[in-house]
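First the structure, in the form of structure tokens, and then the observations on it.
One chain of protein is taken out of this complex; the other chains stay put.
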């Protein structure tokens, strides 16, 4: 049994496998299937200051080896989180990370301050890459100045580990990663979903109520992997990789490309036990390759 | 039988189905499977001024619902094309389009001038989006100023229909489309491949000799469709859509989104008869929906 | 009623009519309790183009043999391939999912209306609702006799009525045109229905007008089936609710249907 633990800033993850925001609720929803304490962390559903109803149904379209979603950050707001969810999860032995969303910089800051009060939330993931909301979201994540501005403002009020979640819908993701690093981000996670679209040819209408939505799943894995590799070479802070991970081998590819940890999203819909299977698979791999510590694996891709 | 013909500038395509560059050789290679004269057009393998050996093997990786390639514009150069290929194809009744590539603006211009001399090449597709070459290629296609510069220079020497092939690896593809339109492009075709990567976890090495490659196939269809939709709304010139078309329904989705024609690429590898099947399928669809002319279908997506 | 992901063994695949099949799945260990209206989410590995699981209602349960059955209607690619599975094949299933129909009072007179693939939960409900069969009326609609499935195994659970659009079985028309439906609607204490949206909306409208308790089982598109993706939502009087966990069964009073 190799040592699977990994650190982001000072925060220890018992293993490098986290669940991705928006794909495991607040953790409780998958507790029937997995023992949450066996996970490195749980990144919870995107949270906003106020209750949001999200977008209208239909919000989902199946695509070749993937899916589009247009949930639009449906959530009951931070007060509800603090009152009704936090008490249930705070004693579970894993890292519960809040995925922080806002339409304005002020909202990001205010929400972060609220989360900062919660002892058992050891880190936040700043989502500047949601493609499914009209205001904020991805708009912040597709240019360096706006990404820097949000991170700077949030960093000023938050001293625990700050993970910034990047959008893949950009020409140069390494540049954005460097920009948020320069403003004090402790880690970057990538990728969020790709902006995509589905059309029902017979009815001649868009499938999603919002016309476009976010593409996730194995379809995007080759692009996500390339982005993680580029970003890992561009920044010094740890990178959390995701996008289409469906098994331990996929996760290991991200780690070889430079990710210090991975998140599993859409794969959970197909098999909610996947995250623990990936933990086991990484452990097997390390054993098979005679590595004692997970850290040896990070970025160990052999080029040339 | 509906009228399937469509025009780009003054050039008539007997139907809106073309084969995509790099996926049907010079047409001859698929002549065993399809009667080329039944196609709207054939966009031939990327051509350069000089002979290119392309990248080293391995150049291909299968991915979920797609593939990565890193061919790197292997071709025997324009002289060989003119001497050995052009004579064989020039009397076939379809539009043979040369996919024009260069490492510098001067090369693009010189190559275009050579092609301009060929009577039976009624149009060129200017490839400013190849992700698999070290110089030129995609570098021109990911910023407005460089895209404008190539198009302006080529436009100055070429008066037949000029199609510009766009890269999807950008933050705002509509902006690039408008930029090339402003320099006189007669049409834009999109998308070229997405920059992606594959890793062999067991050997801990990249699968491709070039580390990264271009992702094509149904995996990318949702993103390509979104881009075609955005571009069709942003420009007045006709849009040629592609990316993962595997059947007539896929093609119709692109057309509903605003494409005046489609190209079929990777789908040919799975079934080289696909292009003619798509022609038949579009015809059926028009009949079923009581449309007499293909033009009625273009951009007829119903929103709201 | 813990949800699990399990590899079940297909032990029977019977074609019931041109596009309906009954699949019987067996678990390796004791089955959890499963209620009418609950569903399972099935992985269809043999289909090239299918990515997500596909949800199917439970048609029947046999706890002793650790089996339950599904009624699968061929609709698209996934359901088509699923019906080609052979006995002995293993199928990964997440179950039991969702909340079923509410239990009727022992003295209730109930009307169960099924259409299309919505027949499955109605037949299951007829079997386990625990009512005197005299008080259970089951109305099934289809396009033609060829689209109805044989329900003789359920015949003692209640009184059956049929409609077909072409009149080839039972009364001609939609379920809402049936003479029993039209004359007796307000005499029922509870109406349960599952089927095409248009059918359920017409029934909901009539039930609301007649002031009869009415539950409908929705078939919104699902990505996960267990409440994490928030893709399957239905607008309710208290905002968006997940069909896969808050439903699939809803009282029509909760819904915001424009009826």
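Remarks
So that you can tell them apart, the chains are marked A, B and C in the order they are listed, and the count of residues begins at 1 in each.
Note that a contact is a pair of C-beta atoms (placed from the backbone, for glycine too) under 8 Å apart; a residue touches a chain by one contact, two chains touch by 3 or more.
Model, not experiment: these values are computed from the prediction.
Among the residues B:8, B:36, B:49 or B:71, only B:71 touches the chain that is left out of the figure.
Checked against the hidden chain, the listed residues B:54, B:184 or B:299 yield one contact partner: B:54. Note that of B:47, B:63 or B:127, the residue touching the chain absent from this view is B:63.
Against the chain not shown here, chain B presents residues 22-25, 29-30, 32-33, 45, 53-54, 56-60, 62-67, 69, 71, 74, 217-218, 266, 268-273.
Considering the complete assembly, chain C touches the hidden chain via residues 45-48, 50.
One rule holds in what follows: only the chains that are shown with their structure count from here on.
Measuring from the average of all protein CA coordinates, the nearest chain centre is that of A. Chain pair with the most C-beta contact pairs: A-B. Note: centroid distance chain B to chain C, computed from Cα atoms, is 47 Å.
The mean-CA centres of chain A and chain B are about 34 angstrom from one another, to the nearest whole unit.
Separation between the centroids of chain A and chain C, computed from CA atoms only, is 36 Å. The set of chain A residues touching two or more other chains comprises 63-66, 217-218.
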